[in-house]
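Omission of a single protein chain aside, the complex is shown with its protein chains in their original locations.
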Amino acid sequence: MIKAAIVGATGYTGLQLVNLLKNHPKVDLTDLLAHTSAGHPFSDIYPSHKDIVDRICDAADLAVLSKKCDVIFLALPHGVASKTVTREVLDNCKIIDLGADFRLRAAAVYESWYKTEHFGKELLDDSVYGLCEVYRDHIKAARLIANPGCYTTSSILSLLPLVKYGLIDTSSVIIDAKSGVSGAGRGVTQQMHYCEVNENIKAYGITTHRHTPEIEQELSAFAGFEFKVTFTPHLIPMNRGILSVAYANLKNGVSISQISSAFKECYAEEYFIRIRDGKDMPQTNYVRGSNYFDVGFVIDERTNRVIVAGALDNLMKGASSQAVQNMNILFELDEKTGIDMFPMYI
Amino acid sequence: MIKAAIVGATGYTGLQLVNLLKNHPKVDLTDLLAHTSAGHPFSDIYPSHKDIVDRICDAADLAVLSKKCDVIFLALPHGVASKTVTREVLDNCKIIDLGADFRLRAAAVYESWYKTEHFGKELLDDSVYGLCEVYRDHIKAARLIANPGCYTTSSILSLLPLVKYGLIDTSSVIIDAKSGVSGAGRGVTQQMHYCEVNENIKAYGITTHRHTPEIEQELSAFAGFEFKVTFTPHLIPMNRGILSVAYANLKNGVSISQISSAFKECYAEEYFIRIRDGKDMPQTNYVRGSNYFDVGFVIDERTNRVIVAGALDNLMKGASSQAVQNMNILFELDEKTGIDMFPMYI
Amino acid sequence: MIKAAIVGATGYTGLQLVNLLKNHPKVDLTDLLAHTSAGHPFSDIYPSHKDIVDRICDAADLAVLSKKCDVIFLALPHGVASKTVTREVLDNCKIIDLGADFRLRAAAVYESWYKTEHFGKELLDDSVYGLCEVYRDHIKAARLIANPGCYTTSSILSLLPLVKYGLIDTSSVIIDAKSGVSGAGRGVTQQMHYCEVNENIKAYGITTHRHTPEIEQELSAFAGFEFKVTFTPHLIPMNRGILSVAYANLKNGVSISQISSAFKECYAEEYFIRIRDGKDMPQTNYVRGSNYFDVGFVIDERTNRVIVAGALDNLMKGASSQAVQNMNILFELDEKTGIDMFPMYI
Partner (left out) sequence: MIKAAIVGATGYTGLQLVNLLKNHPKVDLTDLLAHTSAGHPFSDIYPSHKDIVDRICDAADLAVLSKKCDVIFLALPHGVASKTVTREVLDNCKIIDLGADFRLRAAAVYESWYKTEHFGKELLDDSVYGLCEVYRDHIKAARLIANPGCYTTSSILSLLPLVKYGLIDTSSVIIDAKSGVSGAGRGVTQQMHYCEVNENIKAYGITTHRHTPEIEQELSAFAGFEFKVTFTPHLIPMNRGILSVAYANLKNGVSISQISSAFKECYAEEYFIRIRDGKDMPQTNYVRGSNYFDVGFVIDERTNRVIVAGALDNLMKGASSQAVQNMNILFELDEKTGIDMFPMYI
């Protein structure tokens, strides 16, 4: 049994991790850590878990934890993981960080977008970007996994085949993404008040959202050169789900069958990625509650563009179930173990 | 492995059954039957299940099915099961009927509330009311299970301890219940149009809802005499969940500790029933996606009433996961097998 | 033109008042007061009102305000109005208080339910309970109006005809009420986070909600003796609307025509109260955005009970448009002036 702990267990991502790891047949979830809830039973924070997860939450001490655990999941605000993960911790156990601190290769890029110093620069080279279907082999050998963001997973997986096979004009990429509210976390703000979100839609973080450089980093790596994208996220009145819609100009002469082949080359063998027909495009209720990422594309012949829609559950494939998928890879388990739920639809 | 089939697989209850049975470690789901969708892959009806459940739906022939299956789940409109289940079918296999046809002991009561003839009267004595925590022993020996309704499960389990231990004035019972929309099924009507349900609440079926006699039948059995209740259901703008709130006058001198003891006597050993403290009363997100039924009570000392709130997921404990719980009992499996999901909360 | 000011203009009730008073043909809205937003334009708090209401919010000084205004609307947390309204203020202008401080006749009842001292006891006798259709004549002569609560308006108007004409057993009254989220105000708490409210229903304040004594006070006055009720409010995932469902045992021999007559006697002449047929019972989208209160009843012959459903928009008839209706009465305008919007339905 893999001994696992969750640091930041009382956020929505932490809650989802608790649900997955407690039911994982190969995991012994030994510790729940939560700064502000230390000393309280987990079920006080989430009364849904009364009689199920009554364990007391503790304050986190990574040095101690790392000696008793095989893997630690970090579900923390950015800036915290990079301060607390050390080489000693990594010598003791593996880390799967669901936050942003180790996702960007270049500390300068991080510091520019996050407006804060990076305190763990020396570990950046050790970290592996945990986009499972793309970096499976690297993940196997890693000790520090930077689990991708929710928007990023959908955006990168939607565009990667087109970039990799050189089918689009990379200077033309625009991503318009829509997210349910849980993606913004459980923090209490005026903007998250029910009445302000319900019956409303808004774009936010236009040109400044921090998932942008993450998307650019990964797609640029597959292009073989750097390029930039326009990324606009939106808040939608629903709890879970991301739909990203990406637009790009096709290179001259690119045919629909080339695009179709590119997606198949990349994903046909991938259990958790489903390529959808243009007449049955992804929607978020097709994947809710599951680790699936659905993708589909349509060619706009009038403008010679391709439109790629991707859908995932932001708390699952966009965060926690992908983190467990990373753990499965790290510990050489069947990748589907413990995360093979069907989509709920309703 | 238990060979199972679902008749009426393409409704919301059927969909939930598919999800549960396909993942059940002791079940081989051999057939999906659906009248109007016969000949179509299940994943055409629910594209969420593309690559997961692509099996073709067939038209149902219970006589044939019963010879190849160990158990058949019926998720059909009322009036259909009673016409098609026969003693021959029951000789061949076990039936778990999620519809209303075999829930009421007296055909006359059924005919009065459902305004239709009962076509399977001769099988009524064979059927067992599948309220698992209450009739476990009878269920074990049955071949025809009448799975309880969603409102009914919540209402009966909320009041049974009070009735059984004679703590309330049975003539005073009022149940005010609120349901998410999936309880009304997938049928296409003006009233189910998104814009008519969203940002709206209404009571419906006041004094005439067909779950009323079911509640009365079961509570009367535990009282030892017949009594009637007032039952008012409401439609709430959400997909899943039922909250029932029951009111009753306490008999003279009944104390809160007597009430507390009654609930504990009845439910303390029950894995799927959680008794909540009066300061942490049930709400539907505490049970969503799970087989749990949560119950809590408060005494109104000013009026000498008890107020009992019960919450369940109408597609799970209120329908499909209770049906699987019944199957587990019927086939002598651990009762939790395949239905032990944690509540989702979000 | 009536010179009016709003104290507490930036809550949801205040916002609704701003919308109504700015469009009222006989009102000059001179001042917007808001403690925490003083110095900021109203449209900074509600960007929806950019270019429409850009007026700067001020800190409130009732003494000063009262000298320049004909009427002041108070939309404040309980305990504030009773500290700041003085006889001098009332000598200068009329006050319509949308809060709770002057609703209860007996300071002791207030102090018991609100768990705080009442600081304006000497003004209680001057205040009139502003339930327009019931106390119209008293309102005309008043200088201090206690505008009723949202649940209370619906509950009292639903039961008053039955109580007034002695048709029900007053010891049997149970009110089960459901509210949209705006009724809880704009305050930022974990419980109001979108993800905690959406796809969830809960009862709250069971046996302790502060609208209970207000309902009892008014119904008792019409009964001619004191009696108590059981009142249970619920939070529903929608922005606006209250549906109250009241249950009571009918006195022996009371017929449906007597009940029907009682409602007609009380309300047939009332423009803003609509009596609905039992087959077309009230729902909240029938009244959203309007000052209407809809009421309907059904007799449960099996249990000899009457079930009365009432619906209103909690920000309109449940708060702000009733406050304006009170102003219209106070200033001898046509009662419908400025509040005669049609229900939105969608």
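Here are some notes:
Letters A, B and C mark the chains in the order given here, with residues in each chain numbered from 1 onward.
One rule holds for everything that comes next: a residue touches a chain if its C-beta (ideal position, glycine included) is under 8 Å from a C-beta of that chain, and two chains touch if they have at least 3 such contacts.
Because the structure is a prediction, the values reported are computed rather than measured.
The hidden chain makes contact, of the residues A:88, A:199 or A:334, with A:199.
Looking at B:182, B:217 or B:249, the residue that reaches the missing chain in the full complex is B:182. For the chain left out of this panel, the touching residue among C:37, C:127 or C:285 is C:285.
Looking at B:14, B:237 or B:289, the residue that reaches the missing chain in the full complex is B:237. Contact with the undisplayed chain is limited, among C:66, C:212 or C:239, to C:239. The missing chain lies against chain B, touching residues 12, 181-182, 186, 188-190, 192-199, 237-239. For chain A, the residues in touch with the chain missing from this view are 171-172, 174, 176, 178, 180, 195-196, 198-204, 206-207, 228-230, 232, 234, 236-241, 243, 245, 247, 278, 281-285, 288, 298-303, 305, 307, 309, 346. Touching residues on chain C toward the chain that is not drawn are 12, 15-16, 19, 22-23, 46-53, 182, 199, 239-240, 274, 276, 280, 285-289, 315, 341-346.
Please note the rule applied: only the chains that are shown with their structure count from here on.
Separation between the centroids of chain A and chain C, computed from CA atoms only, is 46 Å. Per-chain Cα centroids separate chain B from chain C by 39 Å.
Multi-chain contact residues, meaning those touching two or more other chains, occur in chain B at positions 199, 239-240, 285, 288, 346.
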